[in-house]
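The complex is shown incomplete by one protein chain, all other protein chains being positioned as in the whole.
Chains here go by letter, A and B, matching the order in which they are written, and residues are numbered from 1 within each.
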Amino acid sequence: MDDPRLTLSGIPLSPVYGEGPLPGEYPYTRGVHTDMYRSRLWTMRMFAGFGTATDTNGRFRELLRSGSTGLSTAFDMPTLMGRDSDHPWSLGEVGRAGVAVDTVEDMSDLFADVDLGGVSTSMTINGPAAILLAMYVVVAEQGGVDRDRLAGTLQNDILKEYQAQKEYIFPPRPSVRLVTDVIRFTAAEMPRWNPVSVSGYHIREAGSTAVQELAFTLANGFAYVEASVAAGLDVDAFAPRLSFFFNSHVDFFEEIGKFRAARRIWARWLRDRYGAVDERSLKLRFHTQTAGVSLTAQQPETNIARVAIQALAGVLGGTQSLHTDSHDEALALPSEAAARTALRTQQVIAHETGVTGVADPLGGSAYVEWMTDEVERRAEEIFAHLDEIGGGSILEGVHEGIQSGWFMGEIAESAYRFEREVNAGDRIVVGVNAFTEGNGGSGADLLRVGQETEDDQLARLAAVRSGRDSEAVAASLRRVVADATDPEVNLMPSLIEAVRARTTVGEIVEALEGVFGTYVETAVI
Amino acid sequence: MVDTGLPIRVVLAKLGLDGHDRGLKVVARMLRDAGMEVVYLGLRQTTDNIVAAVEQEDADVVGISMHNAGHLTLGPLIVKALDEAGLAVPVVIGGIVPDADLPELEAAGVAAVLGPGASVEEVVSTVRSAAGRDGST
Partner (left out) sequence: MEAPEPGAGSSAVAELADASRSGDRRATARLLSLVERGGDPADEVASAAHAHVGGAHVVGITGAPGSGKSTITNSLTTLLAEAGRRPAVLAVDPSSPLTGGAILGDRVRMSGASEAGVFIRSMATRGHAGGLALAVPGAVRVLDAAGFDPVVVETVGVGQVEVDVTDAADTTVVVVAPGWGDAVQANKAGLLEVADLFVVNKADRPGATDARRDLDLMLDLSTVATRPGSGRPSITMTTATEGDGIGELAAAVAGHLDLLCQGGELDRRREKRRIAEVRAHLEHLLAGAADEALATEGLLPVQASESPMMAARRLARKLLG
């Protein structure tokens, strides 16, 4: 090994310790790469987005200057829900929870002066994900970057929306079709792009346990595998590019066990149940975000400690990419200073602590191995249940669980149980039910998105609308409707054409709603 | 108003597009466990829906959950809508609201605000007090 690593005191380290399957070896419990962070650090990918595209572009460039190695985009609620900024429901929400994107012009401003061929971009969007991907492709094209060079990830995980985050538009089955259309499109034309980030983060934030987070997420992953195979793809043609997104919560060893179990389960199921032979199909790669729900508004500086520990759990769990929350996020989107501290937290772990010198450093610990096994065992119980209610298909089991409200019921139960524990003092949350000395007012120095942002965006949108060729827009929408009506046709080409004509997100979504319908959930309290 | 011992009726809803209903569901259970009758409207309610519900259900309090920084716009909006419908029903806003915004919400007529991490006791007593059932008028 020509890369000797030494501790702070000069003691040389081997790349790995312990017996049994090594990192990079099936079933990848110990990691998907042999050397893990010795060869390459995880991507420091800080989620950002607020205001108009120009505002967020500024934050993107600031983060890249500070050492971020990937971009990650947060969109505002109207965009996430597929509505334009001037839709009646968008009032008061434009640019508040993320960046407002209505047309390809906004996407273009968002990535101004960013080399799309040289950076990897994640876009956190689900319902209208295919439309936003289409915009990204067109913007890259405008900048002279071919689509097959584009690297990044589209969250595009609609199943978890029905279970947890509730950012759905259409009913489940046509939505899964949209997901598989994107998978098919990227498998053929964008080999460096991850078409889905199967997410557990939101499920956890909604109140699930670690086991539920793991099991529901992997089940959704299996569901997409089944759906894509049913759509005609060979499993090895797309599985290598399925990626995952987990929460890193505050119970340190439970989280590490969860990450390791995730890799082992995925490898086994893909090989044994779904017949994958390509090694890359078996390797579960994931992005991690520290748990937003664990942040407190009380004594917010304490959150820096929480985030550091959660980030460390992600690293010791072998994550490929990491976002660390900012300490002011219990109350608002992160301020620039707080976002920088969060990034610095990752940099301290990466460059000062030495944990990157050894792959899966906790492997072989009796406790950690037991925890990994136990989390896996409990997750398998959930898979068995879904298999049963799905008549032998995890995809059908997930649809059934969504329809019957089973997922929501499980999550609500766990959430309520946690709340009662905290309230009874059985579970301590520092600053909230213990150690409250030091709690003070909040609100100074928080990021504020004002009404001017909304006015600004409305003006931008109006300008695009008046400047475009309305015939081309109408024709493109007709094509989208025609393609949507035929389940065999891939929608991506018509979406690309539509966004190029400056058709808005809202217009495309409404056209699709005409074909797919609109989803109304049956609340489970 | 005196505590007649009759259950307090609360309409719970989220205004706007945000889909985070974990808090709302937890509060629904908290209030039920405290003996209140909760008319649960859930996600993505319009002011019209909420006003109709408050009117027909003869609600004592309206609880609105907000997480997406829209409270300074949407809070006053619901207060105004209730007012215009002739319904003098107090509005309690809960969720992610920085302390610095409290004066503005109060000035707009919001009866009370519950921040993140509010305990069961705080939630219940705030709602009771807003409904005028805590012995004070």
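In this section, contacts are C-beta pairs under 8 Å (C-beta built on N, C-alpha and C of every residue); 3 or more make two chains touch, one makes a residue touch a chain.
All of these numbers come straight from a predicted model, not from anything done at the bench.
**Student:** Looking beyond the chains shown, say which of B:Asp33, B:Asp83, B:Glu104 or B:Glu121 touches the absent one.
**Tutor:** Residue touching the chain left out of view: B:Asp33.
**Student:** Of the residues in chain A, which ones touch the absent chain?
**Tutor:** Against the missing chain, chain A presents residues 520, 522-523, 525.
**Student:** Which residues does chain B use to touch the chain missing from this display?
**Tutor:** Counting over the whole complex, chain B touches the hidden chain at residues 4, 6-7, 28-29, 31-42, 49, 52-53, 55-58, 86-87.
Assume only the chains that are shown with their structure count from here on.
**Student:** Just how far, in Å, is the C-alpha centre of chain B from the one of chain A?
**Tutor:** Going by mean C-alpha positions, chain A sits 32 Å from chain B.
**Student:** Under the touch definition given earlier, write down the residues of chain A that touch chain B in their complex.
**Tutor:** Listed in rising order, the residues are 77-78, 80-81, 83, 89-93, 96-97, 161, 165-167, 205-207, 296-298, 330-333, 411-412, 415-416, 419, 423, 429, 432-433, 441-444, 446, 449, 451, 521, 523, 525.
**Student:** Tell me, which parts of chain B touch chain A in their complex?
**Tutor:** Its residues touching chain A are 16-22, 25-26, 28-30, 40, 42-44, 68-70, 72-74, 77, 96-101, 115-117, 119-120.
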